[in-house]
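Omission of a single protein chain aside, the complex is shown with its protein chains in their original locations.
In order of appearance the chains are A, B and C, and numbering begins at 1 in each one.
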Amino acid sequence: MTVLAYRDAVRRALDEEMARDENVIFFGEDVARAGGVFKVTPGLFEKYGEDRVRDTPISETAIIGSAIGAAITGLRPVIEIMFADFAAVAYDQIVNQAAKMRYMSGGQISVPLTIRMAHGAGMSFGAQHSQSCEGWFMSVPGLKVAVPGTPADALGLLKTAIRDPNPVVFLEHKALYADRADVPDGEHLVPFGKAALCRSGQHVTIVAIQRMVQMALKAADLLAQEGIECEVIDLRTLSPLDVETVQLSLRKTARLITVEESPLAGGWGGLVISRIMDEAIWLLDAPVVRVTMGEGIIPFSPPLERALIPDEQRIIAAVRQLGIKR
Amino acid sequence: MTVLAYRDAVRRALDEEMARDENVIFFGEDVARAGGVFKVTPGLFEKYGEDRVRDTPISETAIIGSAIGAAITGLRPVIEIMFADFAAVAYDQIVNQAAKMRYMSGGQISVPLTIRMAHGAGMSFGAQHSQSCEGWFMSVPGLKVAVPGTPADALGLLKTAIRDPNPVVFLEHKALYADRADVPDGEHLVPFGKAALCRSGQHVTIVAIQRMVQMALKAADLLAQEGIECEVIDLRTLSPLDVETVQLSLRKTARLITVEESPLAGGWGGLVISRIMDEAIWLLDAPVVRVTMGEGIIPFSPPLERALIPDEQRIIAAVRQLGIKR
Amino acid sequence: MPPVPLPESARKHMLRTMMLIRVVENQVQTLFSENVIQGTTHLANGQEAVAVAMAAHVNPRRGDTVTCTYRGHSHALALGMQLRPFFAEMMGRTGGCSKGKGGSMHLTDLSIGLIGTFAVVGAGLPISVGAALTAQIKRNGSVHLAIFGDGSVNIGAWHESLNLAAVWKLPVIFLCENNLYGEYTPYLRTSPVAHVADRAAAYGLPAIIVDGQDAEALHAALRQASEHAQNGSGPTLIEAKTYRYSGHSRTDPAAYRPAGELEQWLARDPIQILADRMIADRQIDAQEIARLQAEVEAEVNSAIQWALAQPFPNTETLYEDIWAS
Partner (left out) sequence: MPPVPLPESARKHMLRTMMLIRVVENQVQTLFSENVIQGTTHLANGQEAVAVAMAAHVNPRRGDTVTCTYRGHSHALALGMQLRPFFAEMMGRTGGCSKGKGGSMHLTDLSIGLIGTFAVVGAGLPISVGAALTAQIKRNGSVHLAIFGDGSVNIGAWHESLNLAAVWKLPVIFLCENNLYGEYTPYLRTSPVAHVADRAAAYGLPAIIVDGQDAEALHAALRQASEHAQNGSGPTLIEAKTYRYSGHSRTDPAAYRPAGELEQWLARDPIQILADRMIADRQIDAQEIARLQAEVEAEVNSAIQWALAQPFPNTETLYEDIWAS
């Protein structure tokens, strides 16, 4: 085990995969010589050279499109879209082209492409640099969506993403970049579609991703003091979605809370509920509560932003709503 | 009452609003001199002139962005994005700019903009010209989303959209353009956020929009022959969403089916379930069934496309799943 | 760029392929009107010379690739797509090049270098740029073609693609089929400059304006661009002045065209131009042309019959081909 920051785990994944496979290339805005605005990728340019690690113009459509073209013709590009919010200027290339080309070609084309993006709130970056954009992508068949919440998962999921023959949207939470935690030494691959059980408990299942897992764990700690035991699940990937782990947990707890860093209408909770519906309807002792930002837009003002994004207090309030009897 | 085709109802709305308010302008690709690829807007160019009705270059970002700028400075632009799928090349202008400018400016800015788009499947137009794109927009606070299913609603909702001081994404179902039905004479405005009860029944509530309402009504007709009475609700707008009408119906039927022309992860059903959850959990006699295309991509091949998109048979199958006892 | 006479065999191949494309497009129109082909179609009759000249420079064994638009039947056929999978795809049937999932607007055949015919305006360009990036990194000497219409020049993807390819000096050729219209709107109503080629300087790129009805002029222009790409000098923008005889798509009667315009262009038919030149050079005669015509018609008809006999895809294939594994 080595303690690694989340950002360094991302870099290690890239480094290991670039060393392993010369077809892996990496490009994006300011990622090569400067090492990226979040300082995730310093050193790769020096190590792998100008052919394989490139700075690009500010041209998200060309960045993503050219990565698709390179992927189709034999490379395994990893690209960085600095803030996921900017993917909106090139949404077509992701959802209409990358996601659908294999299908439209009757299976001839593969697009082994990894699109790294920083998303998420909590840094006072305002409405256009803080969104949690998973909903833009997980709603589109043909795309896989990974949402690592820990350094170990950042490492293991990114390596899996790069080896996946399909387009993967890899969403790094920008507020986690400095988080440090144990990461396994040696080759570490985390499979897609396997949620992580972060804490066991019998009273309620809390499903979350990324920074919201941390909030859920804090809430669980506090609730444990009063004898309420929360089971906390980190989905880790949203497409594929590990419904089984959630269902298994519900059989025990009969209560479900989702904690999402996105608007109610844009979050993944609606899909989780839809997928567990068949069984859950008979299992649940209380309505599913989705803790989200509702119909909000992310404000700049730091205290307003903190009030909008779910935190342990709002999770605790949601748990209390469930009327759990110890 | 006059019988009008859906496309002509759209034109009438535009015509009436342009006549009423000289600030209403209209532009898009091939919409002026040629009257649009779906022949929705012939005559407007001749009637209102080159200043107010314009053909544009193929530049969706500039079309939407310039409409935002015109809206902010005192006009009420209506624009056409030929196929909603193409909104993906300009998604930023819709979801990051139009939707958020008012909030980011602390309420200084209004964006009274209507973005008309044709969406939906059933015409063998393939994966990139057939998507139901409501999920791309309804997930974004700051946007209203209208989804008219009849000529009367096309007329009444578009007039409401044009008068709304907020950005409205107005999704016309391309397979409905030739549908003809009664439309009220005189001024006809349909409010946003009011679902329509299309058929009453006590056994199951079927919620749908646009072409799927027709499928639901067909299914209801067939099921009625065996004594199963379906209540069919047309949501008409997705943002705002009329949860009350659905809830009211559920108190009677205790069973809910949503019929969506989009992938499971991209459809509006997850939001409907989330919003009714609190009450529904105690009301429902059966799991909610979402009839969708699942994880599919829309194929060109006409029989394959028909198999993918929900139809009355799949709705009937879903109803049978509910174990309704007459 | 003036035409450079090509060897007889090359001319003959181009002539025959143009005749084949013409016959196919006419048949597609008929099949569409009979509802055998559904959805939509965009015909390239009148623009055949661009396709055959282009295809002459594409070597899939070297790794060359092509992206073009929904108006891509001509390119697919010129590159060598077989008629049977072509027609089966147009009809959405088993045996189609994309198993019926693509249709007229989405033809792909990687074996001939055709990445795809792109239905979203401009979407193919950055993808060709990426194919050229692979070429540059793998140093395999391949050349990549992005084909688009005059109307596509106004979309952001076009700009970003030319810029990125220019900055990285990638081996890609940007080939514009300027057929005077984007859908129903004439080129000059949406462009502030007289020629698409006028935009090349914004990217420091060489530009060539060429007669799009003259296969040999096109061939020469493409050769120059291809050599430029291969010697590491980067992209070229070629503007082929051409014309589509049909409307934009499906049943468009093209009422927006000024009287006489179509006739002017018919008088400069690309098949006729090459045929006349070959006749003048005594490489072909009317009889041989008639024989060729009969031959391609028979081929096309036989392929249509074959395609009509193919079943529609089984619905079990509906969810196949989404994920690679």
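Please note the rule applied: a contact is a pair of C-beta atoms (placed from the backbone, for glycine too) under 8 Å apart; a residue touches a chain by one contact, two chains touch by 3 or more.
Computed from a prediction, not measured in an experiment: that's the story for all the values here.
Novice: Tell me the shown chains the invisible chain touches, ordered by label.
Specialist: A, B, C
Novice: Among B:Thr61, B:Thr150 or B:Thr237, which residue is in contact with the omitted chain in the full complex?
Specialist: B:Thr61
Novice: Among C:Val4, C:Ala202 or C:Ala298, single out the residue that touches the unshown chain.
Specialist: Final answer for the missing-chain contact: C:Ala202.
Novice: Applying the definition given at the start, please give the residues of subunit B touching the unseen chain.
Specialist: Output for subunit B: 25, 51-52, 54, 56-57, 59-75, 77, 89, 92-93, 96-97, 101-112, 141-142, 165-166.
Novice: Could I get the residues of subunit A that touch the absent chain, sorted low to high?
Specialist: These residues of subunit A touch the chain that is not shown: 29-30, 33-34, 37, 55-61, 85-86, 88-89, 123-129, 294-297, 299-304, 307-308.
Novice: Given the full complex, what residues of subunit C touch the hidden partner chain?
Specialist: Looking at subunit C, the ones touching the missing chain are residues 154-160, 163-164, 166-167, 189-193, 198-199, 201-205.
Throughout what follows, only the chains that are shown with their structure count from here on.
Novice: Looking only at C-beta pairs that count as contacts, which pair of chains has more of them, B-C or A-C?
Specialist: Spelling it out, more C-beta pairs touch across A-C than across the other pair.
Novice: At what distance in angstrom does the C-alpha mean of subunit C lie from that of subunit B?
Specialist: Those two chain centres are 36 Å apart.
Novice: Nearest whole angstrom, what separates the Cα centre of subunit A from the Cα centre of subunit C?
Specialist: Once rounded, the distance between the two centres reads 41 Å.
Novice: Please output the residue numbers of subunit A that touch at least 2 other chains, ranges allowed.
Specialist: Each of 61, 89, 92, 96, 103-104, 141-142 in subunit A touches at least two other chains.
Novice: Can you list every residue of subunit C that touches 2 or more other chains, as numbers and ranges?
Specialist: Those would be 96, 100-102, 106, 120, 123, 156-157, 322.
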